[in-house]
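All protein chains but one are shown at their positions in the complex.
Here is subunit A:
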Amino acid sequence: MSTSTPTAATVPVETAPAVPASTAAKKGLTNRWASAVALIVAIVWTIPTFGLLVSSFRPEADVKTNGWWNFFTDPSLTLQNYRDVLSGGSTGESLTTNLINTIVITVPAVLIPISLATLAAYAFAWIDFKGRDTLFVAVFALQIVPIQVTLVPLLQLYVDPPGNLMPLAGRDAPAGGLYELWLSHTIFALPLAIFLLHNFMREVPGELIESARVDGAGHVAIFTKIMLPLMMPAIAAFGIFQFLWVWNDLLVALVFSSPEVSPMTVKLVSLVGQRGEDWQLLASGAFVSLAIPLVVFIALQRYFVRGLLAGSVKG
């Protein structure tokens, strides 16, 4: 458990082998077939998204009467769908509030687990105390608890907390119930975050920590001055994973969010139910929700691959 480096992180430097001309020719032939098959798969994989993207820019009348491929013979583009879906427009179905809700839900749900988990991971990695390994294995094992097992009793706790604690759900909840969403996402993220960060922290050479201790540095100084700066790639890996998880989440939002603070995923599902034939709205709405994670994902892909495998058994 001392290392979390998945296979994905051990990519060797590619070297071009010297290949005789005859095999090179043969390889070229198989390569052509390989490329053709790969191309077909790639096209099949891309067309569904492409179709929806094209539809999101076509006028309502076109979208409802003929397929998106007719765009190539009869190109007409409009931004009206995006205007409608962001401002409410003629249908009164605005996604702007839900877009804001998604952002407001996601930012703390990514940042809060990082603060708590870095502390806990450090204690597990570098502070000696009795029962440390047992406790760590327990936290690690909790990654496998499916969130379905916890949702309903947790909701009951928020609605009706013991003692005189303030209810975090229901009509009188502070901030329309945002706190229960942040708290829930934090709780569900903690086992993975602690496990992931612990593994990265264990990779830091022990001599580095030891020499700092000899120089009189305490755990707090080591944590803030040595560990946190070194942990930035690991925090980024977890952060991207958690960002995508929360941004794209539907179940937690359906269970915990009041209509006032419901994110885009919830709104889109209700749009599918009520306006299943309004493809121009669904298409533009879906793309509003896709755009930000896609950009983040493409920009920070290299961090994501590391977190991907480590976080794959979450929730």
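Assume a contact is a pair of C-beta atoms (placed from the backbone, for glycine too) under 8 Å apart; a residue touches a chain by one contact, two chains touch by 3 or more; residues count from 1.
The definition used in the following text is that contacts and distances are computed from a predicted model.
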Could you check which of "Sugar ABC transporter permease", "Isoquinoline 1-oxidoreductase subunit beta", "Thioesterase" or "ATP-binding cassette domain-containing protein" matches the UniProt name for the chain that's left out? "Sugar ABC transporter permease"
Option touching the unshown chain, where A:A61, A:L77, A:I100 or A:L230 are the choices: A:I100
The one residue from A:W68, A:F200, A:F238 or A:Y303 touching the chain left out of view is A:W68
Contact with the hidden chain, among A:A117, A:A169, A:L196 or A:A237, goes to A:A117
Which of these touches the unseen chain: A:L178, A:L196, A:I209 or A:M231? A:L178
To test your reading of the contact rule: which positions on subunit A touch the chain that is missing from view? 1, 3-12, 14-15, 17, 23, 30-31, 34-35, 37-38, 41-42, 45-49, 51-52, 55, 63-69, 97, 100-101, 104, 107-108, 111-112, 115-120, 122-124, 127-129, 132, 135, 139, 142-154, 156-157, 174-176, 178-179, 182-184, 186-188, 190-191, 194, 218-221, 223-224, 244, 247-251, 254-255, 260-261, 265, 268-269, 272-273, 276, 279, 282-283, 286, 289-290, 293-294, 296-298, 305, 308-309, 312-313, 315
